[in-house]
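This is the structure, below, for whatever I ask next.
The complex is shown incomplete by one protein chain, all other protein chains being positioned as in the whole.
Let's turn to subunit A:
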Amino acid sequence: MPPKRITIRDHSAEANLFARRTVITLLGIVGLLCILISNLYYLQVTRFQDYQTRSNGNRIKVLPVAPNRGLIYDRNGELLAENRPSFTLEVIPEQVDDLDNTLLELAELLAISEEDIEDFRQELKSQRRFKPVALKTRLSHEEVAKFSANQHRYPGVSVEARLTRHYPYADTLTHMLGYVAKINKKDLQKLVEAGQEDNYAATYNIGKQGVEKFHEDRLHGQVGYQEVEVNNQGRIIRTLEFQPPIPGEDIVLNIDVKLQKVIQDLMAGYRGSVVVIDPNNGAVLALYSNPSYDPNLFVHGISSKDYRKLLQSPDRPLINRATQGQYPPASTVKPHLALLGLEEEVITPQTKMFDRGVYQLKNVERPWRDWKKWGHGWVDVTKSIEVSCDTFFYDLAYRLGIDRISDMMVKFGFGDYTGIDLYEESDGNMPSRGWKRAKHNQPWYIGDTISVGIGQSYWTTTPLQLAKSVTVLVNQGTRYVPQLLRGRYVDGQMQLNEPRELAPLVLKHPENWDVVMDAMYGTVNRQHGTARKAFRNTKYISAGKTGTAQVISIADGEEYDAEKIAEHHRDNAMYIGYAPYDDPQIVITVAMENAGGGSSQAAPIARQIMDYFFTIHPLESYAENQVRPE
C-alpha cells in the first residue's frame, strides 16, 4: 500500500467528521440506555410489588400439617388406640413423567401386588391435585432402603413416614371402638358441608365406625401450617414459618379392656353380644359383639378379598350386635311388666293365680302355652318372675292392655335410641296400636297383647336397650344415658365427664320397685329360680332374669326340640342381671343368637363375667359372709 495516499488526505476534516459521528453515536447510546433504564425502572420500581408477589409465589408454598390424632385409653389407662409411625410409598401423579412405566418398575422393585396398583388407580380418580396418593403402605425397613437407593429414578415418588392408627387389642374392641380409614369421596363431601375441609387438608384417615367416628371432632385436632421455601424442583429448602397443629384430645373410655377381653373369650364360638353398664352413672364398662374382626385391616385399606369375606360371612361380623342387633326381649322384660302391673294396681304382691300350663281367652280357641308344659301351679308375681311363668304374664298383659304397656316400656327406653355415643345403633321396636296401624295397616289384636306379655310379638330390643332398662329398674327410676366416653387427659390429668341423666321414672308406689327387685333376687338365689343353677355358690349376691326368645313360632301342639331345628331357627338365649344385689355396681345383659335357653346358655356366661368382675373389684361388704335372705 502506497503511503503517498495518506499524505494527500485532509486529516483535520476527517478528524472532525469522525468526532461528529462519535458524538452522534454517543447520543444514540444515551438514547438506548434511556430505553433500557426506563424499562428496568418500570420492572423494578413501578411494578415491584407485582413481581415481588410473583417471586414469593414461586418460592413460598404453604403446606398443611396434620395434627396427631388423640389417643384412646380405657378406664384404667390402657392404650386402646395409638399412633404408630409407618412408611408409605406415595406418588404425586402430576410430578411423574411416565406413570405407567414408573408403576411397572416400582411393582417389580418392591413387589407391589396387582391389587395395590388397581386400588391406586381407583384412588387417582378421586384425588385432589398435587395431593400424594399412597401406592403401598406399611413398607418394611428393607423396602424403604431398596427404594431410597433408586429414588432418583422416580421423580414424584417418595417414601413418607406417617403416624397411622394402630389398635393393639385388635378384634376385642372393634365394634365399640371402631376404626379410622382413608377419607373417601363421601367423607370429603361431608367435611365440605361442615366447613371442615381445610382442617383435614393434611389428614389421610378419618373415623369410620364406633368411638373413632362418634368422637371424630375431639380426636382429630386442628390442622397446622408450614410455610416453606421451595426450589424450582419443588424441594423444600427451609421452613419460613410454622404454625404447629393442635393435636386431638386424648380421650378415656368407660370401657375396661380386661373385662372386655374376658367377655370375648367367653363368647368365642357364639353369635351374640354382652353389655356391662355401671348403673350408678350409665358408664359402659364393656360392649362386645361376637364374631368380631381386626380393625387394623381397615386402617391401611382392606383388600377387597378380605372385605368381601367379612361382608359375605353368614355370621355377619360387621354388625355391632350389642347396639344393632334387634331381638325379642322374651322373659327378660317380665320384671318391667310386673312393675307396671303393680303400679297400675292390676295386681298386688299377693295376687295369685293357678297356672296349668296353658292360657286361654274366652271365645278364643287358640291356647297360649307356658314354657313348662304342665304349668307352675299356684304362682304370685314374685314366683312368676322367679320361675318365669308365662301364663301369669299372659294374663297380666291382657289385663294391662297394649296402651299402658307401650307407654311404660317407652319410659324404660324400649323402642328408642339409648343415646350412647355411637352412630351404629338401632332403635328396636316397642309396638303400639298406632305403630301397627302405621306399619302394617292392621288393627291391634288382643292376641298381640298376650304375646307382648312375654316379650315376644312385635317387641324387639337391642341388648344395650335392655341393659339400659335394667339400670332404670336397679336405680329405682333414676335414668342415665349409657356412655362410652369417660373423660379426657389434659396434661396427664384425667378430666371426667358428668354422667348424662334423664328425668327419672317416678312411681306412685315406690315400694313396688322392691317387689320386682326381690323377685329378680329370687330368680338367682331361691329354690326354683331359673338362674339358680348358673349362679350357685357365687361370692357375691346378684339378681337377674333369664329369657329364651323364640325365633320362629312353634306350631300348636308341636314340641320344641333344639336338636331337630336348624341352627338359625333355634331360640335366642338372653340374660339380664346385676350385682351386688343391695348396692348394684354392674348391670349385665347377655344375648346369644340361636344358642338355646337363657338359663342354660346366657346365665352361665353372665355369671363368669360377674365372677371376674368381683375378683378384680372385691367388695367386702357384699362378700360371702353376707346373709342371703330366703
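Quick notes
Rule of thumb we're sticking to: a residue touches a chain if its C-beta (ideal position, glycine included) is under 8 Å from a C-beta of that chain, and two chains touch if they have at least 3 such contacts; residues count from 1.
Assume contacts and distances are computed from a predicted model.
A single chain of the complex does not appear, and UniProt lists its protein name as "Peptidoglycan glycosyltransferase MrdB", one of "Peptidoglycan glycosyltransferase MrdB", "Ferritin-like domain-containing protein", "Spermidine/putrescine transport system permease protein PotB" or "3-methyl-2-oxobutanoate dehydrogenase (2-methylpropanoyl-transferring)". Taking the complete complex into account, A:F18 is the one of A:F18, A:F242, A:F354 or A:W378 that touches the chain left out. Touch with the chain that is not drawn comes from one residue among A:V230, A:I319, A:L502 or A:V551, which is A:V230. Counting the whole complex, the residues of subunit A in touch with the unshown chain are 1, 5-6, 9-10, 13-15, 17-19, 21-22, 25-26, 29, 32-33, 35-37, 39-41, 43-45, 47-48, 50-52, 54-56, 58-59, 229-233, 237.
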